[in-house]
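A single protein chain has been omitted from the complex, and every remaining protein chain is retained in its original position.
Up next, chain A:
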Amino acid sequence: MAEKQASKEQVTKVCFVTTGATAPFEALIESVLSASSIEALQKAEYTNLLVQYGTAKQLYESHAKAAIQRIREQGRSLKIDGLDFDQNGLRDQFQLVQRSNGVVISHAGSGSILEALRFQLPLIVVPNTSLLGNHQDELATAMAKNNYLIRGDVENLAPAILEAEQFKQKMTQFPPITSGKHRETKSFAGVMDEMLGFVE
């Protein structure tokens, strides 16, 4: 639905934000609609900001309203849309970003990360640092170190948004072709075959 809305108008560059379906990462919604993030998005010439807010509709609406007001006062343009939750997963949104050469900003849930990376998109992952013992930060940091994605800071997203511009050139392919010990690759299927004696 969101895609249809967006495609009616001129879509040239989309930033898609996903915050999780059941327990949305509220601080991420606030952060991406803050003045500094919006400014960074404009600087990088985004035309659309699409926010998947899950159950945090009220929070999204109040912050989006304020952001739209600010944009209007400045006489600039950035279209802001929201969607609660897509039953069919986020494939449509990821494809939209892919076509428009945009970026995805995501919470650090492993499901979203794995899905987004398969679209070979520049991905900014924002760990929820208020969750204790969740290991989100470790994962985001390790993935960023390997250039699979950019780790974003929920307190200040602007640097990550600007970094995404150049990131596509140095982005590592996912799933990696060579990784692991001595750059030796073994898929899980290979391990299964080994365990049951299926040797070619």
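Basically, contacts are C-beta pairs under 8 Å (C-beta built on N, C-alpha and C of every residue); 3 or more make two chains touch, one makes a residue touch a chain; residues count from 1.
In this section, contacts and distances are computed from a predicted model.
Under which of the names "Elongation factor 1-beta", "UDP-N-acetylglucosamine transferase subunit ALG14", "Mediator of RNA polymerase II transcription subunit 9" or "Dynein regulatory complex protein 11" is the non-displayed chain listed in UniProt?
The record for the missing subunit names the protein "UDP-N-acetylglucosamine transferase subunit ALG14".
Can you tell me which of A:90, A:139 or A:157 touches the chain that was removed from the display?
A:139
Given the full complex, what residues of chain A touch the hidden partner chain?
Considering the whole complex, chain A reaches the absent chain at 109-111, 114, 135-136, 138-139, 141-142, 174-176, 178-181, 184-189, 191-193, 195-199.
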